[in-house]
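This report refers to the structure that appears directly beneath it.
What you see is the complex with one protein chain gone and the rest in place.
For subunit A:
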Amino acid sequence: MMAALRTPRGIATALILLVLAALPLLTQAFDQRYLLSIGTRIIIWSIAAVSLNMILGYGGMVSFGHAMFFGIGGYAVGILSAHGVSSGWIQWPVALLAATAWAALIGLLSLRTRGLYFIMITLAFAQLVYYVGSGLEAYGGDDGLNISRSRFPGLIDLRDKASFYWLCFALLCASLWFCSRYANSRFGLVIRGAKSNELRMTALGFPVFRYRLAAFTIAGALGGLSGILLANEGAYISPAMMSWMKSGDLIVIIVLGGMGTLFGPLYGTIAFFVLEEALPPVLNLVHKGWGEYWMIVFGPLLVLIALYARGGIDSLLGRRHD
């Protein structure tokens, strides 16, 4: 632990976590409330990215539909809220259960395919969920629905931005801890080994399909948690939160941060949001009106990362020894 703090990676990670832990205090001191809401979204997206990394990064299962779990978690909360069930003690377990069950079901079907077929079938399921969401006229259809935040009476008030932020941050820390246990457990070793050689893992006596299904289900549950948080962050649900572009963004984040590394999803999310927020004003400074075209800079940057920094941001922090 102490030794890890002496490497560039350890120092950078510790600094990031410190700044994130203190963010509500910092934004209050500098009177930048707007930054706290970006910070909250970064944390929530990081949890989603950690969950996708568990299957994509460690397991080579390239799911191109992970944002559907934003939708499942978010809509479960939103629909219950619309019917007057506002207690988080009911909403959250129901949402988690829904995400878990859905992940198990589509995992059962999609994990029978490999490679491009797996990408396409996960995308297809995500589109299915998306169109069901936009077809739910009672819950706002395409326009989405304003909801009230989950209530945990006597415990925490999610309307308080700082409290909500710290809850998300605590859940992110828990997700990272869980992911590190997962990656280094025997279960995780089977998932990681099967990524490079599925047949070999089978010949060693492991039913790879079942292991992958379990991992996919766990990742879906954690993705559902990020959906619950995302719905509460904006007090709003809409099909847009689970569009295929959001699934693409999650993949971009993981590639950017470093696939199959513990903190890669966190680095990637921060880089993604910072670039998204900072590039437009910077470009506007160069020439008024250029800010709108920030993707022109962002796209080639991703290409450069893919070409020259295969391990993403994580690899720029030095060689790994673990």
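By our rule, contacts are C-beta pairs under 8 Å (C-beta built on N, C-alpha and C of every residue); 3 or more make two chains touch, one makes a residue touch a chain; residues count from 1.
Note that contacts and distances are computed from a predicted model.
The chain not displayed here is annotated in its UniProt record as "ABC transporter ATP-binding protein", chosen from "Poly(3-hydroxyalkanoate) polymerase subunit PhaC", "ABC transporter ATP-binding protein", "Spore germination protein" or "M48 family metallopeptidase".
In the complete complex, the hidden chain is touched by one of A:A29, A:A203, A:V286 or A:V303, namely A:A203. From the set A:G10, A:G193 or A:G234, the residue in touch with the chain omitted from the display is A:G193, counting the whole complex. In the full complex, subunit A touches the omitted chain through residues 186, 189-190, 192-193, 195-197, 199-208, 260, 321.
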